[in-house]
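Got a structure for you, written out below as structure tokens; questions coming shortly.
Of the protein chains in this complex, one is absent; all others appear in place.
Chain naming follows the written order as A, B and C, and within any one chain the residues start at number 1.
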Amino acid sequence: MATKNYADAMLDVLTLCMEEDPTFVVMGNEVLGIGPEAVQFGAFQEKYADRIYFPPCSEASYSALAAGAAMCGQRMFLHLGLAPFSYPAFSTIASEVATARQGSGGRVSVPATFHISHGLLHGGASQHSESPMGMYWNVAGIEIVVPWEPGDLKGLLRRAIRSDNPTLVITHAFGYGTEGEVPDEDYEIPFGEAKVKREGSDVTIVACSMMVAVSMAAAEQLAEEGIEAEVIDLRTLVPLDERAILDSVAKTGHLVIADEGRLRCGVASEIAATVAEHGFESLKAPPARVARVDAPVPGNAVQEAFLAPSAEKLVAAAREVVGGVPARA
Amino acid sequence: MATKNYADAMLDVLTLCMEEDPTFVVMGNEVLGIGPEAVQFGAFQEKYADRIYFPPCSEASYSALAAGAAMCGQRMFLHLGLAPFSYPAFSTIASEVATARQGSGGRVSVPATFHISHGLLHGGASQHSESPMGMYWNVAGIEIVVPWEPGDLKGLLRRAIRSDNPTLVITHAFGYGTEGEVPDEDYEIPFGEAKVKREGSDVTIVACSMMVAVSMAAAEQLAEEGIEAEVIDLRTLVPLDERAILDSVAKTGHLVIADEGRLRCGVASEIAATVAEHGFESLKAPPARVARVDAPVPGNAVQEAFLAPSAEKLVAAAREVVGGVPARA
Amino acid sequence: MTWDKAQRTAALESMLTIRRFEETVVGLFLEHEFMTHFHLYIGQEATGVALMEALRPDDRIATHHRNHGHVLARGADPKLALAEILGRENGINRGAGGTMHMSDTDRGFIATSAIVGGSISLATGAGFAMKTQGGDAVAVGLFGDGALEEGVSYESLNLAALWELPVLYVCENNSEGALGSAGGGFPTSVSAVGDLTDIPRTFGIPVETVDGRDPEAVFDVASKGVAYTRARKGPFFVHVATARYAGTQPLWPTLPTGETDISMAWDDSGVSGEHEQWYREHDPVLGYARKLLASGDVTQDELKEMDARVRERISEARQFALDSPRPTPESALDHVFA
Partner (left out) sequence: MTWDKAQRTAALESMLTIRRFEETVVGLFLEHEFMTHFHLYIGQEATGVALMEALRPDDRIATHHRNHGHVLARGADPKLALAEILGRENGINRGAGGTMHMSDTDRGFIATSAIVGGSISLATGAGFAMKTQGGDAVAVGLFGDGALEEGVSYESLNLAALWELPVLYVCENNSEGALGSAGGGFPTSVSAVGDLTDIPRTFGIPVETVDGRDPEAVFDVASKGVAYTRARKGPFFVHVATARYAGTQPLWPTLPTGETDISMAWDDSGVSGEHEQWYREHDPVLGYARKLLASGDVTQDELKEMDARVRERISEARQFALDSPRPTPESALDHVFA
């Protein structure tokens, strides 16, 4: 067990794949990010130079290339860059990747792994701040992985590449530097198993990706006020661990969802709807969605912060839901 | 007041626009559909031939063309065809069209009108059956119109083309033939005003587009069982008439949402979440989402029907929510 | 290299099989046996048949909405293909694909995409896999001229050229005499590029144009391209020129030329009217039949027997499809994920 960051965790997995499968390929415009972490990537890049591809800036086609290759059994880790750069590939992902298996009666499989970085960048402005979990979740037919801890990233990424289904791995752009305990050995984490990051009896905070860290910070503040929050890290959206969410809400009776994506039809909406539908009896108060405010992101940190979900907003929301138990009609 | 279908209603508006604005343009791969209604479009096409453009099959660029032209004040009705054909234009819509105004501090406007046809086609299979309302609703910065009645389409389309904001008009592929009362005069219907299609005291059924007709059929069946359903036609998603929904649920205490889009992060999820959050006290039972089952669509009517929301499913859902008032923890 | 007598007659029979199949599809649609829009391969039979002859069983293929002829030419059973179009449980893809997505993986079809630009881009990926995984199998991408209007196609050609991928791009240009928007259809080939072959050439991809009515010509060009890309010299582009069939309009094609009368191959009397030019010059089935009659490869009687055989086979397929069970509703979720 060593303390590693995202980039390390990714390298662990990609190295394992390169070693065990001589045809494994890594492709991307700037594979492990283009910031400092690109340096960590250096040695790996040299060692496997012949199996690392830097495609032209043409996301629609190189994602289709990954899909077509996967249909022939090719395993590949494809990095599409920041989330918005996956939009030119949206048709490929939604109309080809997601539908191939079902549309062929199960005869064609697409064991491809796509990776994008999402999130607010403190001034990334209107075109570099996307968190499209909701949009992709509305596309049926792709597994969606949204890890936060580097250790989870390692196990989930390993599973994603082994999976015979197309998998979209969404990490936070600020995640690369995030450190955490990462087991050295080779391991997989099954999809559909959320993780209780913190136990609590008063309110359940459901989150994914970096919102897990923000939720943990909020939980600490709430604890000081005597409110014990249970924090759930979804880890994967498809499949979704509904059980974990419903069990927790059954225990706490209160639900707050933290989502860096936009409010409407986002992850927070889906979790709130799912609990309202299947955990209605457990709810002692309305669920609260703390998501990105519905607007494109202005290019300055001040206005960005206004739109962003935060520990403060989570604390306020948790206080409110725990505080008032509204009368039932 | 005359009985007209979608195509007629569209022609009414497009003709008005052509007449009042000599620079108005209509563009699209198959403007008013390519089925029988194309015939209705014939005379219009001849009369305004010089202002009707049939672009190459390149959605990303001709939608960007519409956006760039709109930034220069050009008014245009752009038809992208079936919903999935808008996916190659997803980057244009999400990264350019939706963000231009906010990203320029309000100095750039994009008064463009995009039109797509959505829905299950009785065998359209995995790539021609999209209902992407949820995905586009998660993109902030575009107004979204989802009319059902031809008369509403006329007034809302008129408003959409006049609007200084980018507007996405989503009609049902089977809508063209749908008939309804359409006033002859020129009129606008403001966005954000839902319509109560049927009053009822027992359960609120929220729907948009063709699900409005399906909900009305369900309401008739329910009436026979003594359950009075109130059917709400949202008409626009952005802006959303939350008031109308909350008021109705306050009256009925029960909510069922009909959505032809996929379940996860779809319209039904957003409505359920919104009511759970802001109308919690009104709910006497869990809200029920009757949406398209989360899966790509197989190319046969039998399996398609299994995935599709239907009057039967709505009736069953309504019966259940009205039937049992679960104990509150 | 040209075909011997056996190959020629086999090719003609294969072309005729596709023709009768498509005529049957139109009938089934008119009888409301399926409801969705579809596309006919009529007029392009020579291309599918000749191309598949030039391929090896282990080569991979991605095709598009106009796929019936490709799947049949590659040897798929008409029974299963018709059952698929009718959405039946025992169809090639368990009825989940329907007319637009027949993907016969046993015959190397990796995908059949109805999204314009889909097959050309997916085939590029198949080529990448063929190269990465060793061996000398190649990938084939079948698409129409309209696909060259989508940006993803340019991107794909760039990728294939950059990485010297073993991909044979086959563009079936059926826009000569296209109805285009005038007929309420899709205006295809709306391109400022006068000669579409300039597109692959821009990326340094060798390209050849061939007459889509002549299966032997298509076979020779396709074989040349396959040999080139199989030798790992990079991608090759075949531009097939075919006249657009008069019945080809979205959404619902028709049979304005009627059910093909094979006797027109030797009996001129009925060859007249609005579609005379089609019967005389464009119809690849009649054209090739005339050629084989002239060369003595087949006799009138043999042609009649062939037609009877084919009709028999297709009507059996039709009955098989109609008798086939529909999938159960619940099975709709069986194949979403592996």
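Note that a contact is a pair of C-beta atoms (placed from the backbone, for glycine too) under 8 Å apart; a residue touches a chain by one contact, two chains touch by 3 or more.
Computed from a prediction, not measured in an experiment: that's the story for all the values here.
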Chains in view that touch the one left out, judged over the entire complex: A, B, C
Contact partner of the left-out chain, one of A:5, A:61 or A:74: A:61
Among B:83, B:100, B:157 or B:173, residue touching the chain not depicted: B:100
Residue in contact with the excluded chain [from C:128, C:154 or C:237]: C:154
Identified contact with the non-displayed chain, of B:5, B:40 or B:92: B:92
Interface residues of subunit B (partner: the chain not displayed): 23, 25, 53, 55-56, 58, 60-62, 64-74, 91-92, 95-96, 100-109, 111, 140-141, 143, 163-165
Positions on subunit A contacted by the hidden chain, ascending: 29-30, 34-35, 38-39, 54-58, 60-61, 84-85, 88, 121-128, 293-296, 298-307
Absent-chain interface as seen on subunit C, which is shown: 149-155, 157-158, 161-162, 190-194, 198-199, 202-205
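Assume only the chains that are shown with their structure count from here on.
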Longest centre-to-centre distance from subunit B, chain (CA-based): C
Central chain (by mean CA position): B
Intercentroid distance (Cα basis), subunit C paired with subunit B, Å: 37
Distance from subunit B to subunit A - Cα centre to Cα centre, in angstrom: 29
In subunit C, residues with contacts to at least two other chains: 93, 95-97, 101, 113, 115, 117, 151-152, 336
Set of subunit A residues in contact with two or more other chains: 60, 91, 95, 102-103, 105, 140-141
